[in-house]
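Rest of the complex left out; these chains stay put.
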Amino acid sequence: MIKKIERYPAMADRQLQPRYTGIPTFFRLPYAEVLEDIDIGLIGVPFDGGVTHRTGTRHGPREMRNQSSLIRKHNPASGISPFELVRCADLGDAWVEKPYELEGAHQEIGAFFQDVCAAGIMPLSIGGDHSISLPILRAVAKDGPVGMVHIDAHCDTGDDYLGSRFHHGAPFRRAVEEGLLDPKRVIQIGIRGSLNVPDMWDFSYDTGMRVVEIEEFTDKGWAWAAEEARRIVGDGPTYFSFDIDSLDPSQAPGTGTPEMGGITVREAQRLIRALAGVDFVGGDLVEVSPPWDIGGLTTMSGVTILFEMLCVLAQAKDARQA
Amino acid sequence: MIKKIERYPAMADRQLQPRYTGIPTFFRLPYAEVLEDIDIGLIGVPFDGGVTHRTGTRHGPREMRNQSSLIRKHNPASGISPFELVRCADLGDAWVEKPYELEGAHQEIGAFFQDVCAAGIMPLSIGGDHSISLPILRAVAKDGPVGMVHIDAHCDTGDDYLGSRFHHGAPFRRAVEEGLLDPKRVIQIGIRGSLNVPDMWDFSYDTGMRVVEIEEFTDKGWAWAAEEARRIVGDGPTYFSFDIDSLDPSQAPGTGTPEMGGITVREAQRLIRALAGVDFVGGDLVEVSPPWDIGGLTTMSGVTILFEMLCVLAQAKDARQA
């Protein structure tokens, strides 16, 4: 005789249970192994083979799942209940079978996301280092270049480093070269930090990306930045990449290349909410590195940002389906 | 022959001794077991039986005492020397003998505060979880409903949860129901965070409390918020409840239900100072949870806020006695 444990009527909604209970999926969503009846898929990408300094983001998805039960169901600031608006699921990890080979690993990641996109699912990925945006974009932008809202301390449009073309400081140079990004429809917000050479990010400027350094962001504010972002990306399909190191290390110490003097979570939340209406086709939150975290601050900031991202992605997905 | 250790003439003033010395009371005040000749009593309430997620605030009073020697005697920003203005003492802990029974514990706490208030002492309590505000209000508002300045990430006017009416997300709903708070004279500042259900804090709105979400606070500033608070509470007797989770977790990580994107200490200090003149009749600082703290940041913020609260409470007490 089969006996299912159905002791808890309240448990029908896992997100109402005490937050220290249960097996952690992203936002306590159902874990899906089958790609159907899903609008937005949250996907861990535990890969950090592309870092240049501190490693550890391979542990990011696991700790982000763990911390994500801090977040509840409704966003009162924007009025959005993403899990009601669209069908969300945790699709597990796009882990790679051959992590020692950087380019091969990227191909494995890319293949995973090809399947996800082919199933009509919008991916929201949790990294992993920033090099993973390239294989994800290969899937998301399969049918032509997309625009991008990119919030980060670094432009990540550098060139070869330590013998590799594909490290975490270069994904968006490669994405432009591969025709995945339309640089004219890319805005990079929060850029700061010392540089190895003055022309380190010239690719961004030369190709026409809109680079908003932290100073301009500070002087003009989040509302202006959101407006500028909407102006740059326009109505076309747009990717959303959020590097946790865009935040100040006092709120996100656990990351590979921290730069003091960053965006605050309070600013980031409002900036993201003000992006409602952009036609997002995917997103990632990257560079959360648990071994360097203190007291869970980075994952706490991470899941807060991830939830705001999910809300605007859900709006976009919902709008397209309407 | 009795020999008293009176080796230190400078020790007459404990607050001038090196801060790593001595047995820690709140602000190195005298510990009083007898309720006389005291205007303001600082009271630990090491109870966390009402939390819904992370426990640990039972350890709050002890670590707040420990850290409080960081604070000195004079507040140059407001010009107040609270220990000269009124007679302050550490009254020890209102600990409970039967901590396993939530409602019984609240009754024990309430009885302690009845004695304190009956002795003409204004209580400034250090929690403990926010559920303790209810029994304290039962003592403070014994003769009629009071107003309240409430700084918090959460309205704490929720309803039953996990089978209890008295958890730390509900004290102010119960206080209104019991006639302890006049909701029209309540302002709640700093509210934010995702919600289980959209109407989670409807009790606040429905009963006429003034809810200032973090977005409005950010847009209008601390000076406006203080003015609004003074407008709402008016001239009547007013309670002051400060939940440490109103602050951003980068400044107060050690708390039970952290919400990123909060008030900064710099804002909170000025907001509190600008409340001078409000007729405060008591206050509490709650939800400091040492096991979740990192590097003492939370208690450091805690004692900083507590000192500012003490200054405006001392002003109120002094004004009433003048």
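As written, the chains take the letters A and B, and residue 1 is the first residue of each chain.
Quick note on the criterion: a contact is a pair of C-beta atoms (placed from the backbone, for glycine too) under 8 Å apart; a residue touches a chain by one contact, two chains touch by 3 or more.
All values derive from a computational prediction rather than experimental measurement.
The complex is built from one repeated protein sequence; 2 chains are visible, and the structure file as a whole lists 6 copies.
Everything below uses one rule, namely that only the chains that are shown with their structure count from here on.
Distance between chain A and chain B, defined via averaged C-alpha coordinates, is recorded as 38 Å. Chain B contributes residues 52-54, 162, 192-198, 200, 213-215, 218, 248-250, 253-254, 257-262, 292-295 to its touches with chain A in the complex. Across the complex, chain A meets chain B through its residues 15-16, 18-20, 70-77, 79, 81, 248, 250-251, 264-266, 269-270, 294-297, 300-301, 304, 307.
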